[in-house]
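Here the complex is missing a single protein chain, while all its other protein chains stay put.
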Amino acid sequence: MKNNQTPEIAIETKNLFIFYGSFAAVSEVNLKIEKQKVTAIIGPSGCGKSTLLRAFNRMNDFVPSSYVTGEVLLSGQNLYGSNIDPVEVRRRIGMVFQKPNPFPKSIYENIAWGARINGFKGNMDELVEQSLRGAALWEEVKDQLQKSAYELSGGQQQRLCIARTIAIQPDIILMDEPASALDPISTLRIEELMQELKKNYTIIIVTHNMQQAARVSDYTAMMMLEKDGSRSGTVIEFSETKKIFTNPKDKRTEDYVTGRFG
Amino acid sequence: MNPNHDHFPEGESFRQSLGRRYRTASIWQGLFFSAFLIAILSLGALLYNIIDGAFGYVAFDYKNDPSEFTSKPLDDLNKQELLDILKTNLSSGAYKKLDNEKTMEKRSRSVLYTLVLERLIQIDTKETWSMTDSILRSAEIKVEAAEKYPEAKLEFRSWLTPVFLTTPMSSKAEFAGVRTAILGSLWMVGIAILFAMPIGTGAAIYLHEYANKNFINRVIQTNINNLAGVPSIVYGMLGLAIFVRTFEPFTSGSMFGVTDTNGRTILSAGLTMGTLVLPLIIINAQEAIKAVPDSLRQAAFGVGATRWQTIWHHVLPNALPGILTGSILAVSRAIGETAPLIVVGASTFISIDPDGPFSKFTALPIQIYQWTTRAQSEFHAIAASAIIVLLALLLSLNATAVLLRNRVQRKY
Partner (left out) sequence: MKATLMENKNFRPLELKKKLRLGETMIQTLLFLAGFLSIFITLAIVYELGKEAWLFFGDPDVTFAKFFGTTEWSPGIGKFGIWPLVTSTLTTSFIAICVSLPLGLAAALFLSEYASPKARSTLKPILEILAGIPTVVYGYFALLFMTPLLQRIFGEGVQVYNMASAGIVMGIMILPLISSMSEDALSAVPRALREGAYAMGATKFETSIQVVLPAALSGIGAALIIGISRAVGETMIVAVAAGAGPNFTFNPFQAAETMTGHIARISGGDLSYNTIDYTSLFAIALMLFLVTLVLNLISQGIINRFRQRYE
């Protein structure tokens, strides 16, 4: 299991702080996310997991008073550098949200749209089929591609959202509690899908479900509010998932993963 | 790994296409902004057009020269001298009629001065110019007027004057005022609001505090929303059929011994307008009542109050500013409505102040309509002045509503 080569890094944060106004929601995060692995971010609610995840593709830009200090490096480039276009960042780093949010368009258009705006020149039908296969949805919808995406079940909608994300060929896929609004069977399918996807993509997933983190991820970052009472979240431990769940270094991590956290 | 990977533009070519996307976006954004700008410009043009019409040069002529009546310049005459001129030159019947309307001795100097101009010297307006023309082409206008009307005097005048507000209707634009129209509007709106506010508030209370979600209440709610969208002229037809015609004994006052009118009275107009604003008042009152926090009701019920006690002592006092705001907005709607008044039968020429609900009446928007559709430009000038009066009235009503609303917002 152990790899002697130095692992390839997909994305890395250096001394990252995320502020809302004068309030630091997340402070001092240093993470190295490995390529083609699933990295889970866990922690109690309100500790800034989603905020950190959204910092990876600059979705926090839409919160008027928010800003970051420090660096998020994608192949050496700081995503928050002055000459970086957030639109280009998001085209490289896709995102799947907590609640499925397909567009009010047909299944086909949901996938084709992102590709089209990003200047896709190839065979669209092929791309749609590939993406739907990639999201394990093709067999279920291949005969009804023109149907509204809203007619799909919640689990199908979430897989459609994954399909439209992989259609634009991102390097990294961010998933913000992607199964929290789904039933157990749909959740299982999403989890299986992640194992499939990590062959091609780097995945970062936020989850509040310990078992899910243990099942799907290779690495786990444990987040917690800082002890100083500042209500600011930070990563207190980051290592292989196995280690986090069997042999955590930090006492707080141990309390949390064993359910003693209160 | 993926055959389609090559079909996405990468690096420099992606950056170029992104640049194109941004350029398209900024063009469209500019268009959106211009649409908004056009709306604002229209508003500006409208207001400017009105002010432009209410001031400017007038070329006018005296039909009878002032020297026929007095040796002194007209402006130097005092009240008594003016009175004497009127006495000697008006026919005794005409003088008596004026005296009956209001004792001549009690009238002010400026009123008498106007009477001399109106009845004896008789101004004849030749041409009017807009404010912009008057300012920008002042010299040309002077030449033009001197050529076209060698006899006439040229004067820069404001058609909107204090006298305009206080004189009644006249068939001559130069002497017409909006006094009767303003009074008519106020009477009409007063009746409308007395009729619609209690009923509208009651309906809103019923719908929000009593009604359960059954069929009939859903129908009532839908119906109210639809009534709010019925064209105002249809309300006019309803008023004509019901208030003017069917209820004639009541609305004409013949039931109460008033004679010499038919059903085309202020009362009919007020009730028609009340019907028109009723849905508006209900909808606004519902909003106001909805805004009263539920905890207040629960607290009242908790100490054993009945439903009506809860409403009367807790819900209504807290919703009152909102209900008042809604009613003021309804008033400003009613004050500007014209079509129903035409149908219900506002008179166009009324020079006597309305003295009760059974009077014939005219109203501000009716005057504006009448004067606008006249061909002579001096009538357009007084239409513009009347519009300024109407807009000022609306502005002060809305300012009151906004102040009230802000007070409410501070409270919660």
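Note that the chains are named A and B in the order they appear, and that numbering of residues resets to 1 at the start of each chain.
We take it that a residue touches a chain if its C-beta (ideal position, glycine included) is under 8 Å from a C-beta of that chain, and two chains touch if they have at least 3 such contacts.
Because the structure is predicted, anything quoted here is derived from the model rather than measured.
The hidden chain makes contact, of the residues B:L82, B:L154, B:A203 or B:L404, with B:A203. The missing chain, though absent from the display, is touched by one residue of B:G11, B:P73, B:G93 or B:G229; that residue is B:G229.
Touching the missing chain, out of A:E88, A:E191 or A:E240, is residue A:E88. Residue positions on subunit B in contact with the hidden chain: 18, 21-22, 24-25, 28-29, 31-36, 38-40, 42-43, 45-46, 49-50, 53, 198-200, 202-203, 205-207, 210-211, 217, 219-220, 222-227, 229-234, 236-238, 240-242, 245, 275, 278-279, 282, 306-308, 332, 335-339, 342-343, 345, 365, 368-369, 372-373, 380, 383-384, 387, 390-391, 394, 398, in rising order. Although one chain is not drawn, its touching partners on subunit A can still be listed: residues 57, 59, 62, 87-88, 90-92, 94-95, 97, 99, 101-105, 113-114, 117-118, 161, 164-165, 168, 174.
Methods note: only the chains that are shown with their structure count from here on.
Residue ranges of subunit B in contact with subunit A, taken from their complex: 1-9, 13-15, 17-18, 21.
By the touch rule above, subunit A contacts subunit B in their complex via residues 85, 87-88, 91, 115, 117-123, 126-127, 130, 168-169, 200.
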